[in-house]
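Just one protein chain is left out here, and the rest sit where they should.
Think of it as A and B in the order they're written, each chain with its own count starting at 1.
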Amino acid sequence: MAENHPVGFQWVMEAKERGAKVIHVDPRFSRTSAVANIWVPFRAGSDILFLGGLIHYVLENELFFRDYVVPYTNASVIIPDDFKDTEDLEGVFSGWDANKKTYDETTWLYEGVEPVKAASTGQGASEGSHGGHAEHGLHAMPDLCKYQRDLTLQHPRCVFQLLRKHFARYTPEMVEQYCGVRKSVFLNAAKTFCTASGPDKTGAICYALGWTQHSNGVQMIRCAAILQLLLGNMGRPGGGILALRGHASIQGSTDVPTLYDILPGYLSMPKFGEESKTLDAYIEKYGSRTGWWYNTDKYIVSLLKAYYGESAQPENDFGFHWLPRVTGDHSHQAYWLDMLDGKMDGLFVMGQNPAVAGPNSGMERRGLAKLKWLVVREMVETETASFWYESPEVKRGELRTEEIPTEVFLLPAAGHAEKDGTFTNTQRLLQWREKAVEPPGDCRSENWFAYHLGVLLKEKARRDPQPRHAALLALKWDYSIEGEHREPVAEEVLREINGYKVADGELVPGFTALKADGSTACGCWIYSGVFPKKGENRANQRAAKGFYGHGWGFAWPSDRRILYNRASARPDGRPWSERKKLVWWDFESKKWTGLDVPDFTLTKAPDYEPPAGAVGDDGLAGDKPFLLHCDGFGWIWVPVGLTDGPLPTHYEPLESPIRNPIYPKQQTNPMALAKARPGNEYAASPDAHFPFVMMTYRLTEHHTAGGMSRTLSHLAELQPEMFCEISPDLAKKLSVTPGEWVTIVTARGAIEAHALVTSRIKMLTIDGKPVHQVGVAFHWGYSGLVKGDIANDLIAISEEPNVRIMETKGLLCNLIRGKRAENLDAIGQLREGQGQR
Amino acid sequence: MAVAAFLTDATLCIGCKACEVACKEWNEVPEDGLVLSGFSYDNTKALGASTWRHVMFLEQPEVAGPQMADTKDPFRWVFLSDVCKHCANAGCLESCPTGAIVRTEVASVFVQPDVCNGCGYCVVSCPFGVIDKRPEDGRAFKCTFCYDRQKAGLIPACAKACPTQSIRFGDLEELHQRGKSRVQELRDRGYDDARIYDPQETSVGGIHAFFVILGEPEAYNLPPAPVVPTVHLKSAWSSALISAAVIVVLICVAFAFQTGGTL
Partner (left out) sequence: MKRFEPFARAKTMKPATQLKATEERLEEIRRSASDVAQRTAPLQPMGGPQNPKQESYYGLPALKAPVWTWEVPLYFFLGGIAGMSACTGFIAQLFHGGSALIRFCLWTGLVGAALCPLLLIADLGRPMRFLNMLRVFKLRSAMSMGAWILVAFSNCVLLAVVCFELQLRGFANPLLVGLLWLAEAAAAVTGLLLAGYTGVLIGATAVPVWSENRTLLPAHFLTSGFGGAAGILELAGFLIPATQILGFAASGIETLIEVMLQVRKRPVDTPLHHGGSGRALLLAGLLEGPAALLLRAFLGSGSKGRCAAAGVFLIGSLLSRYAWIWAGRASARDPGAQLQKKA
């Protein structure tokens, strides 16, 4: 976190100064480890084994916060008899179809819960078209409230006991043997963290790409969620899990999404099939009878009104049929492979640099050469824009500029100080930025581009009114324009995102005012409330009051700084302790109150019991903090929504130096997609040609693919050259002198880098054998003031099954002294005999 | 305030280099080399004419940091943002023959860029190796203590940018107190080798930008006993004058022996 969120990290330092303990679990000793109390070096990719070890520790030592776990989580819920754990089936859960390579998740539901009828689960499910970024994936939500519980947590088939059984073999000895974490270090870390639990103490977990960029990344995060639920840390001050979202406004880019499978506010994009024939079918599938998603209809209708304005009417399902339908895997990895196969004509690339940052970036660059046209909007000429004459493939003669058919348009983009708008940071905080200067020359903002492109497209549609252009014609696109550049007024967009009454344009105070009858419009329901009244742009407020900074910016939803903060009070509504009070029930005024905006219906009493047939939020009791689950529980067990299991299981990465010690018969995540094909090959696990474990990571000095940092001298000089980091043991083994050029080779590619020899990378002992790790810094490319080889040429295109992210850590590599051009023969030999998956 | 000062605390530094960048941005300092050093994450290597804040990265295999307390691998990574010390008795100021280097009203040491003619004498007069001549420009440059910002009521750019307040700007006396109590607190927390670096007992007379460090100053290239070179003047001039006198006598003797009228 200190490496990549130094400004946010000041609060960790502040906490440390006040006595908090900082534990850093990372294969490399980074700037975070330097100031941590405990550093736990471990093998990249063995995270679930480690976290499972912590869960095991908590369960064995009875460190879980029982008074929290029983009421607030589904630990007590009973699972049907026909569920079989990975322990029973040697690495897969019940419902596994080895032919279709998919799970039937029916047996994962709670006992007593009926699965949803097949008709509304949607046809057209092509390979990998499950999972997703929406709240419960692309599944219909059954009525989970029909659960049965054992509040003593003794029932052999309650979640708690199944959890215990599932993680029974994740012992400290296993962690030592296969993660490479010395037992004493593990126990020290476990004791320090797992005793941060209970009424008076909490602990927080922060993670970033060290967990997300794995073939079982979602399950790694799930492990942390289980741990935090067991310890009673969710929804409590100083607790929770902080996903360190990447830079600038990437939180915003999933909230108001640039992802193919979700709509603003984590509504699901409709899938092609029965569920998307009518709006009602969609709502039936994605709404839920109880819990906050009961309001799905209000949000989708308001969104459609925002999109289509007057054209969206009850008669035409508010234009629902104009939304595109998901017909398969349209993720970056999937469509890029389509691009390679010549199935795509063109691409807009804005605010991304796939030539450097894409997985198997060498292959991605070849993909770009298959396009007919490419539009890149950037502040500088990034590698993506210049691939056609500057990429390594062109330089080496593998591609010839004259033969690349792609017509490349490079359009200049405005920088962040040259446009109005909001950033949403990792804290879900929207902060408005005012334009400080006009952009130079022809540079324009994204708003300008999207707006004027839309105008042009609408004009084209008007002149050519085919059915497929109807959506464009219907699009409400009447933003005000200002300034000499005819810039759309960004505040207007924010007001639309906030939501307004269609009749008179009055802004809504929040998402509870949204309606399903078409009388409200709202661009993103979770942001609603950011602009509740004319002139009150809460994202632009800078008068922080109180402990949580209310009055500075606007945290969605409804300015709640800590989500699910109902859990910071006991079931009876009193705070767990004076020290850790956050929100509590005021018995006098019969309202929730406290130091944060309560993430709960203000007037719902702690002892509220929903009457029979109650729906929506009313269907959840007063002691159910997790409103977006239809059962109100924090899910230790995920009954629906994930493709690869209700519980996290240790699998090895797609390339690994060892066989899976927990389940030898199931080496990797059975649902992960390796997408193996020529150019995207994999090493065997283990592989004599690729004995070292590789990971990519970032540095404080540079920013993502380097377009904004390697072009500025003040940043470029801080880390001017591409390097990799190896341990003194590996340097000695390979006779590498510090600083000299080495070639890193994987089954996909080979790059050259300087070797930084440092004790900050450790040789690990895995299963009694030495395993070396190689850290590869990811920031360099062939453009800019300082140039270097591209780290992502080494990694594979692969897909985690829920969110389709690629695996960048824990892969296998080899290291040879000397520059790439000197080692072509050796590279060829290594990649010749590689294993295929 | 009377005396502007920096307290830079290694134990709060996370090595982010925001100070280096903020300083360069504000003061329009050019790049100082685009070559990898190989010395940990420090590619800046030292203060100079075009580096006025320099973050050091000490990888110390022989010293156990708190993270390694119960392991057999002692290791520690310490960061410190180095800066011009703005000495109470400054070698550069004393030596400057044009009067370009002056003491400001906040007691900082400032090089007037419109006066400096690049003679280079300050460069060899700084016992901390701070000030240097910028080859393409010709003049000597160093940290200005953001004199322009101070005059406008702002704090220096590096202090402003530092996210963890490892760099603190304030009055010298207040920061002295803070530094002292900080070191005490660190010692109590188990950082046995925490200390203040502020050589007051030498002729430098104390520095206005002083540090909380872990371990010996030498490990940071900070001289344990820096002197302001003017203390050498007395003995050097004495030697010159005595030698001159002796030589005059010698020449007299030589010409006294010279017989015979005019030459």
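Operating definition for what follows: contacts are C-beta pairs under 8 Å (C-beta built on N, C-alpha and C of every residue); 3 or more make two chains touch, one makes a residue touch a chain.
Here the structure is a predicted model, which is why all the values come from computation and not from measurement.
Chemist: Using the definition of touch stated at the top, determine which of B:Val123, B:Cys146 or B:Leu186 touches the missing chain.
Modeler: The single option touching the absent chain is B:Val123.
Chemist: Quickly run down the residues of subunit B that touch the omitted chain.
Modeler: 28, 30-31, 33-40, 42, 45-46, 48, 56, 58-63, 91, 94-100, 115-121, 123-134, 136-140, 201-202, 215-227, 229-230, 232-233, 235-244, 247-248, 250-259, 261-263
Chemist: Across the whole complex, list the residues on subunit A that are touched by the chain not included here.
Modeler: 379-381, 410, 412, 418, 436-442, 713, 716, 721, 728, 737-740, 754, 757-759, 785-786
Keep in mind that, in the parts below, only the chains that are shown with their structure count from here on.
Chemist: Compute the distance, rounded to whole Å, between the mean C-alpha positions of subunit A and subunit B.
Modeler: The computed centroid separation for subunit A versus subunit B comes out at 46 Å.
Chemist: Would you pull the subunit B residues touching subunit A in the complex into a rising list?
Modeler: The contact residues of subunit B facing subunit A are 12, 14-18, 20-21, 24-25, 30-36, 38, 40-41, 43-44, 59, 61, 65-68, 70-71, 73, 75-79, 163-165.
Chemist: Which subunit A residues qualify as touching subunit B in the complex?
Modeler: The contact residues of subunit A facing subunit B are 2, 6-7, 9-10, 13-14, 17, 24, 29, 31-39, 182, 184-185, 188, 699-701, 713-721, 723, 738-739, 754, 756, 758-760, 762, 785-786.
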